[in-house]
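Got a structure for you, written out below as structure tokens; questions coming shortly.
A protein chain is absent from this complex, but the other protein chains hold their places.
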Amino acid sequence: MAAEEKFDVIVVGAGLAGSTAAYVLAKEGLQVLLIERGRQAGAKNMTGGIIYSRVVHEVFPNFWEEAPVERAITSYNIVFLGENSAVTLNLKAPGLGKPPYNAFSVLRAKFDRWIAGKAEEAGATLVTGVTVDELVMENGKVKGIKSGSDELLADVVIDAEGAKSLLVEKAGLRGDFKPEDVSVGVKELIELPEETVNERFNVGGGEGASYTLVGYTKGVAGGGFLYTNKASISLGIVARIDMLVEKQVKVHELIEDYKVHPFISKLIEGGNVAEYSAQIIHEGGIAQVPRLYSDGFLAAGSSACLLINNLFTLRGMDLAVASGAAAARAVLKAKERNDFSASSLSAYESLLREAFILTDMEAFRRTPSLLNNRRFFTVYPDLACSVMEELFSVNPAPSEKAFKVVRRHMKGKAGLLDVLRDLLGVYRAL
Amino acid sequence: MEIIVCAKYALDVAEIKIDPSGKPLLDGVPRRVSDIDKNAMEAAVNIKEKQGGTIKVVCFGPASAKEGLKELLAMGADEAYLVEDPSGGMLDTAATVEALAAAIQKIGSFDLILCGEATTDGYTGQVGPRLAGKLGIPQITYARNLNVEGNSVTAERDLEDAYETVKAPTPVLVSVTREINVPRIPSLMAILKASKKPMTIWKLEDLGLSKEKLEQVSTLQTVDLQGFAVERKRVVIKDKPVEEAVQELVSYLMKEKALGV
Partner (left out) sequence: MDKRLGLNKYEIDSESHIEVDKELCEKCEAKPCLFVCPAEVYKLEDGKLVYSYEDCLECGTCIIACKGMGRGAVNWRNPRGGFGIVYRYG
């Protein structure tokens, strides 16, 4: 079927990367078609993270004034979970609760609808409820998309379909994903009254807390997260696919364990679970990033495996916005030359470097391998808890010096050399 | 054949929450085109594909109903008309019929009006029959199939325990059941085309009506709206041989009158 209209650019997926790309392109007057397979933008999307504000602010200045954000995160926590105790590292920074903010919790069903609306306002055509099945290819060049029996051509296709990245594979830009590079994340959305969230997390209205949870995962590489939304809590777990199979553990069993852990159960007490969601997460770092472009084709956001995990922060959503914008700018440059070949679109890579995305990913290239070290999620969280518990407890027995306590608890679990080697690993990775 | 399809932008019942006191919360519940109205649209498109003609879709509903009308245009309607409901979609069937009839009279000629047997939210099934009455045309309800030949339509009506085949001359109103067809999912091209099709938006005043007038005919008042929660019995039969467990289960179900003679 021939198209009656011709689009300059087709963007696949109205998530953060896709809608941002469509917004930037439409604002410059290009004819953009934004295709979303969900009934509405955001219907297929979930997050296990918070959105870091700085990069989003560059594309959508003061977005927090109109976007449906949940809470500005002012309390950052890393929690090591032992059997019955927890050791917490906490940063409370009220300053981060003021413009330009550091990060927000968001619910994607709402937030993605907002950002797709921005693309529409700028002049992009948004079509929802349409699945893109294939790319139209000609001599290895991408010419357009196929949906059912419909074919539609464009100068460029920007793929922002998300982590499954099926079109990137079809474009021949990546091989198979390896189970050891990918985690599955599941999340429960637990409703609680707004005031209860404020009190329980000791935050002012509009401010919120984030928790990175380490340990208590039955030996499976991964960890958990907990974020406060306006009137709900997002509690989830991330577990490496290969290790779930190896340990024969089901990912939702881990979330059940979390919910009865004394540290977590108190935080979610009295809440009602309203939704259960899941998503894959590319943890392979820079090594996993596919070729980002080819003739007539660019990949942005998590379909390009853009994710930075430096153990303290997990950045995905802001990279999606930044890469969407970078992809759009690369297309604008190509449009000036009217050349949409791979070499013309290669500006995308340098734009991603200028936005510090690829440079940051390269800087943290060693962190994925830290996750291969089982001591980080099996031995150390427990060790931290049992050592602290003993140091803070007063017993009738004679006291030992702290270092001796640590050594005693390490016995049989980790040698001193292992620990030194691991510390060096962390030092190098960060 | 000139066909008019009536459609409702109904509450999405899957999104209605019941709060602990038993009251359903209707505030902020999203809307969607009532499922069975899509069957009516599919029936219209099938007729048009066979013998040509035009399809106009009419909706009395909130301004947001434009989204739903776009979907019906993508399914194959040629033109859409929205009569904006100042009450936000909360008037009764009498008021709805008043508005739809006025819109249809303004549109002018037609051979066939199609609607769903009932809407997925209110499920009164009254709008079709009342509209036929108001317009003074024959009606066929609960059609599970439909054939148009010249100036008459033949339909098989689903009477639950029997099927009845009836014939009526045009102009006629037919309400269809879910069984009549499977509504199509609009393709990418159909959606793109639909964005260029005309959509007319009327205020009540454009049709010689007013909010007050509709409120006068809308005599049905919602006095109370209660959800009900079904408490589970939480009976577990375990650690027993299968035969014994089955016996116990059967006698329990009989006692509860879930099984019995």
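When the chains are written out, they are named A and B in that same order, and each has its own residue count from 1.
Please note the rule applied: a contact is a pair of C-beta atoms (placed from the backbone, for glycine too) under 8 Å apart; a residue touches a chain by one contact, two chains touch by 3 or more.
Since we're looking at a predicted model, the values are computed, not measured.
**Q** So there's a chain missing from this view; which of the remaining chains does it actually touch?
**A** A, B
**Q** For the chain that's not shown, point to the residue among A:Leu33, A:Ile50 or A:Val186 touching it.
**A** Counting the whole complex, the residue in contact with the absent chain is A:Val186.
**Q** Which of A:Val136, A:Ile280 or A:Met410 touches the chain that is not shown?
**A** Per the contact definition at the top, the residue touching the missing chain is A:Ile280.
**Q** For the chain that's not shown, point to the residue among A:Lys92, A:Lys164, A:Arg374 or A:Arg408 touching it.
**A** The missing chain is touched by A:Lys164.
**Q** For the chain that's not shown, point to the residue among A:Gly18, A:Gly38 or A:Pro368 touching it.
**A** A:Gly38
**Q** Identify the residues of chain B touching the omitted chain, counting contacts across the whole complex.
**A** Residues touching the hidden chain, for chain B, are 14-15, 182, 185.
**Q** Which chain A residues touch the hidden chain?
**A** Counting over the whole complex, chain A touches the hidden chain at residues 37-39, 42-47, 107-110, 112, 128-131, 133, 147, 163-164, 166, 176-179, 182, 184, 186, 188-189, 232, 241-242, 244-245, 248-252, 273-280.
Definition applied: only the chains that are shown with their structure count from here on.
**Q** Taking each chain's centre as the mean of its CA atoms, how far is chain A from chain B in angstrom?
**A** 41
**Q** Where on chain B is chain A touching in the complex?
**A** Checking each residue of chain B against chain A gives 185-189, 191-193, 195.
**Q** Please name which positions on chain A make contact with chain B in the complex.
**A** 1, 3-5, 33, 35, 125, 127, 129-130, 147-150, 152
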